[in-house]
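All protein chains of the complex are present and in place, except for one that has been dropped.
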Amino acid sequence: MTKPICAIVGAGEGLGRALAEKFASREFDIALISRSEANSSAAIEAAAATNSAANVRFFSADATRPETLESAIATINRGMGEIDLLIYNARGAFTACDPLDMSYAALEDVYRLEVIGAFAAAKSVLPGMIKQSRGSVFFSSATAAFRGSNTHPLYAIGKFGLRALSQSLSKAYAKNGVHIVHFRLDCDLDVPIMRDLYGEKYDPEKLANPDAVAETYWLTYLQPKSAWSNEVEIRPHTEVWTY
Amino acid sequence: MTKPICAIVGAGEGLGRALAEKFASREFDIALISRSEANSSAAIEAAAATNSAANVRFFSADATRPETLESAIATINRGMGEIDLLIYNARGAFTACDPLDMSYAALEDVYRLEVIGAFAAAKSVLPGMIKQSRGSVFFSSATAAFRGSNTHPLYAIGKFGLRALSQSLSKAYAKNGVHIVHFRLDCDLDVPIMRDLYGEKYDPEKLANPDAVAETYWLTYLQPKSAWSNEVEIRPHTEVWTY
Amino acid sequence: MTKPICAIVGAGEGLGRALAEKFASREFDIALISRSEANSSAAIEAAAATNSAANVRFFSADATRPETLESAIATINRGMGEIDLLIYNARGAFTACDPLDMSYAALEDVYRLEVIGAFAAAKSVLPGMIKQSRGSVFFSSATAAFRGSNTHPLYAIGKFGLRALSQSLSKAYAKNGVHIVHFRLDCDLDVPIMRDLYGEKYDPEKLANPDAVAETYWLTYLQPKSAWSNEVEIRPHTEVWTY
Partner (left out) sequence: MTKPICAIVGAGEGLGRALAEKFASREFDIALISRSEANSSAAIEAAAATNSAANVRFFSADATRPETLESAIATINRGMGEIDLLIYNARGAFTACDPLDMSYAALEDVYRLEVIGAFAAAKSVLPGMIKQSRGSVFFSSATAAFRGSNTHPLYAIGKFGLRALSQSLSKAYAKNGVHIVHFRLDCDLDVPIMRDLYGEKYDPEKLANPDAVAETYWLTYLQPKSAWSNEVEIRPHTEVWTY
């Protein structure tokens, strides 16, 4: 009996770890794709610990180099089987800068990570999913996809592009039975890097818990194809939202 | 052992019936609120048939007369207990007309149904939910809440108002642990009235199945409070969407 | 030689005064519609002072009673001629309250002012404009039309409805040569009431100057019909905007 396969691009110790753990606990085999296995060790261990029957494997790729993603996914297909759920969860530096201080190289980098990498991953699984009239492609994104920013312009530009990609794919291939979703996280996540950033102001109630976010991904995965959401917003009940 | 109570305002043979059936099958007791029990007979029967252990009861109210909603919900509270999930699913005539042909009375009517009725229902359950730091209030709405219409202006005006209400309540009371959601149905539903409307062009694949929509309401109900959606879009995989 | 007629519903000492002055200076005759002539005295005087050749007249109506608006506009048509530009600029109390503290009466009132009154005014001029394939109907609105509010829910509900009305009318009658515009003021206005509200924090640089806002209305009026805007946002250069 084969399990369905969930592949996660970008599996650090935050949301990636939570997603790996969630889908392993829901009887998926897990393929984790990151630049280095060391960075994914928390995710690998959590997935394996939650379900000893799950096949949890690591594959190396650099999300900013699309060919490496294609290659990693081809390796997954050969070694584990067809991917049922692809989650593109790559995360670059969340660099703050004045818009005028953006370099052309930084603009290229964020686009390669957020758009071209996302497309490379989607392109590597969609033809198979279309053929079988089933499958899900989930993109982790943020409210930055909805409005520009005077403090984090690179992030906004990348996420706008990711949202355009997600909508375009969904409008083209939903009719083929593939569920493509843009997840807008309208909050900060309760992950180690944020705990450091907040310092004394750290309050877990004000942040989205990554395991809760992973649960909402799972619930979205369960939506029947006659009643899909293609853009899902996620925020903790404490969030003061403006968009 | 008491079951949680799901109250549904507006329970005809379409989505209301599907919601009653879905939440009965998920071990809720069901309180149906409509103008006449005859109109709710399909919902009552479906809920009872799917789960013989469910307590399914009917309460009379006119959604355009807020005091009758308050009164019906007070009766539910006394007779069945506190409501855990309120679904405002009232539906008036989906009247087509030129904007210039709207009467003042029709403008008042649609507002009473879509906004004042929705508020009356929410107001009747929210203080109790806030006190207990739990509960859910779901509003059935449509893409009409996002854009005006030259053919169905009354519907758009009503749904815009409903969305403003839903956002306002959510921004005020989510922090108290109450999950308030605006469901945007971006499609026509596969219900008897639509089958008649479409005639020979009727194709169930192009419409949202009400049982699938009810399933997505249920999945939304399950979202953990650290990762809520407050605005949920729903469309069938075949929908050509523009907003 | 007859001048074109600009009718303004809601002409207090703030934006209404600025609009009356602006269009009088641009060679319009001005018809001011408010509940009491006393409230419009600043507007009347400013319009007359800026252009002694302008015919500036007052007409009494209550924007929450649509028949009085119809009647006032009929009187204008008979006494001054066909209206070329109608500006609906009525403004009620900008009441702050918790959503749960809204009364049904307050919900009705804000709708009558923001939606039914706006429709009554538009309905009174549109058939004539459509017949002549020209004319403009401008609605003064706010960012509140785009998002709900936990502090000013009544205002948001009213403005959402106004935006739905404006879009619906525009989608229906733009093709007949009528320019219908929803102006979103994304800021507070530098008017006496705001100066009081801000107190020591009052800083004219942070507020939109009403004469500048009136200038942007005028520039919008000048748009050629092959390149119209139907939703215009307005904010001072100092505004920190989030939507």
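The first chain written gets the first letter, and so on, giving A, B and C; residue counts start at 1 in each chain.
Throughout what follows, contacts are C-beta pairs under 8 Å (C-beta built on N, C-alpha and C of every residue); 3 or more make two chains touch, one makes a residue touch a chain.
This is a predicted model, so every value here is computed, not measured.
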Touched by the hidden chain, restricted to displayed chains: A, B, C
Of A:Val115, A:Ala142, A:Ala212 or A:Ala227, the residue in touch with the unshown chain: A:Val115
For subunit C, residues in touch with the removed chain: 171, 174-175, 177, 179, 208-209, 212-213, 215-216, 219-220, 222-241
Touching residues (missing chain, whole complex) on subunit A: 66, 98-100, 102, 104, 107-108, 111, 115-116, 119-120, 123, 126-127, 147-150, 153, 156-157, 159-161, 163-173
Touching residues (missing chain, whole complex) on subunit B: 147, 242-243
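Keep this in mind: only the chains that are shown with their structure count from here on.
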Whole-Å gap separating subunit B and subunit C, where each centre is the average of the chain's CA atoms: 34
Inter-chain centre distance, subunit A versus subunit B - centres from mean C-alpha coordinates, in Å: 32
Distance between the centres, which are taken as Cα means, of subunit C and subunit A, whole angstrom: 46
In subunit C, residues with contacts to at least two other chains: 147
